[in-house]
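Data first, discussion second: the structure below is written as structure tokens.
Here's a slice of the assembly, chains where they normally sit.
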Amino acid sequence: MQLLLLTGFEPFHGERINSSWEIARQLDGELIGGLQIKSVRVPVGCGKAARRVTGAIVRYRPRAVIGLGEAGGRPCLSLERVAINLADDRGNHARSGDPGVTPVVRGAPDAYFARLPLAAILRELDRKHIPASVSLTAGAYACNALMYSALHHLRRKPGVPVGFIHLPYDARQSPRHRSLPSLPIPIMENAVRIAIAVIGRSLA
Amino acid sequence: MQLLLLTGFEPFHGERINSSWEIARQLDGELIGGLQIKSVRVPVGCGKAARRVTGAIVRYRPRAVIGLGEAGGRPCLSLERVAINLADDRGNHARSGDPGVTPVVRGAPDAYFARLPLAAILRELDRKHIPASVSLTAGAYACNALMYSALHHLRRKPGVPVGFIHLPYDARQSPRHRSLPSLPIPIMENAVRIAIAVIGRSLA
Amino acid sequence: MQLLLLTGFEPFHGERINSSWEIARQLDGELIGGLQIKSVRVPVGCGKAARRVTGAIVRYRPRAVIGLGEAGGRPCLSLERVAINLADDRGNHARSGDPGVTPVVRGAPDAYFARLPLAAILRELDRKHIPASVSLTAGAYACNALMYSALHHLRRKPGVPVGFIHLPYDARQSPRHRSLPSLPIPIMENAVRIAIAVIGRSLA
């Protein structure tokens, strides 16, 4: 059985839940598009997230890798297009030009494009009426570091799909963020299933 | 049987559908919280919308009135708090201080507050994990004109709940508005049912 | 000499400055469009702000009243069109339908429109290339309470212009709010001078 490694983050910033892990956990063990889901929980922080995902890749030798992460404020599911070699642990994207900023992997390329069939995933999400878009930035914090380090680690295995999906706020968080968009968890969980099915089909 | 008048708008701005009417039509005839839904389709335009809703109130003598309308770009369902006596048929809210702007009803008060149990509705939507908020402006176009004229027409019947709910983009419109939030129609339809049930309970 | 009462707020929310008072103080004593500016500093809070502005109106008997206030996140100067009879001291507009919410003035109308030549002011700001728009909500907190209570207090003197201008973040606050718009103080100060000149001309 081929595995798809699916990562989700621990709650942070005082939130009690992190929808990325709720969804990953929910899908753990499911068989979707010929891929068995292996879900792994990842700590928040650039270095820790990078180490956990590369460790899981070494251990599980997955056929595909998808990271999930929250991006509160985004209007819909974001299929990330690119990960950059920039690890800003203060989570302050606006100042990521500062000297204190360090690379995710020293000496490695400035960025890697996602290796997912983004257009096909987007088309399928559109068909199912699930709000989604392709995003040109995964930020410069733990989500980006996880995506970058997975892509870097698997850079010599271009046949392994690797990518990242950012989730908007979960509707249960809406009461604390009423001026920002959110989506119900079941909609987002379904979207991740659809994305995995498209990836599975592309590997068949 | 007591009626709840539920209005939705015709498609406009080149859109093929208007989710407000899709939802209203879907609920037409349903019995929710002891109220039977009577759905009415309303033309877009301040004067036309105002005349249609007051005509429907005269004809159906509803026990409660809820208007639905699209507000593309809003992050979630908006329970409108206030309607103002300003009819800007150019739909250009930004210039609604211009001399060309006319009142919805000449000589009438500057504004009316919604007469809905907003806090109870919001609480129930929160409990069901449906993203919603209370909004302080319904704009100055047809949605506001409809809400204002219904509140004005029923100003001497304070026991009749009257209000307006703005809907974000429907997820089927998402491909044309990817940078803006949207929600699947079934979620929004369910939200309207919940709101009506709360209103029905408040009348019991 | 005819006075124009110009109010600005004290700093709050841990900010060291409040651009509304910085600008009001800067203009204090100036003669613009035949009106002498009398600037008054106002505490933040619905009741306190309402009492301070009505007290200043009683004391100075101004020929016109303009309130200034910060609205961090707004894209440009906002000429407020309407003040509503809703005082939400938790500053939580999103929940202002809650039962805890009280009116600014008990038994008074739901709202008052601003009494300023908004279109003429906007035209003049456009001509001078200063970003501005007409806004349909002044919120439900201290700014709105101040505007509402001034309009209510002067409701029998329709010849006295009364209004409110919301300011975006001041550019000095930009480093703490980099994802939000801001404008340099001198631009906003100049915008207020222009608005006052238009008001003065409309009274001549």
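For clarity, chains are labelled A, B and C in written order, and residue numbers in each chain start from 1.
In this text, a residue touches a chain if its C-beta (ideal position, glycine included) is under 8 Å from a C-beta of that chain, and two chains touch if they have at least 3 such contacts.
None of the values given here were measured: they were computed from a predicted structure.
Asks: If 3 of the identical protein chains are displayed, how many copies are present in the complete complex?
Replies: 4
Keep in mind that, in the parts below, only the chains that are shown with their structure count from here on.
Asks: With chain centres taken as the means of their Cα atoms, state the distance from subunit A to subunit B in Å.
Replies: Chain centroid spacing, subunit A to subunit B, equals 37 Å.
Asks: State, to the nearest whole Å, the distance from the C-alpha centre of subunit A to the C-alpha centre of subunit C.
Replies: 44
Asks: Check each residue of subunit A and list the ones that touch at least two other chains.
Replies: Correct list: 178-179.
Asks: Please output the residues of subunit C touching subunit B within their complex, sorted ascending.
Replies: Counting only subunit C, the residues touching subunit B are 79, 81-82, 84-86, 93-99, 109-114, 116, 118-119, 122, 133-134, 136-137, 139-140.
Asks: Residues of subunit B touching subunit A in their complex?
Replies: Touching subunit A: residues 75-76, 126, 129-133, 168, 170-172, 174-175, 178-185, 187 of subunit B.
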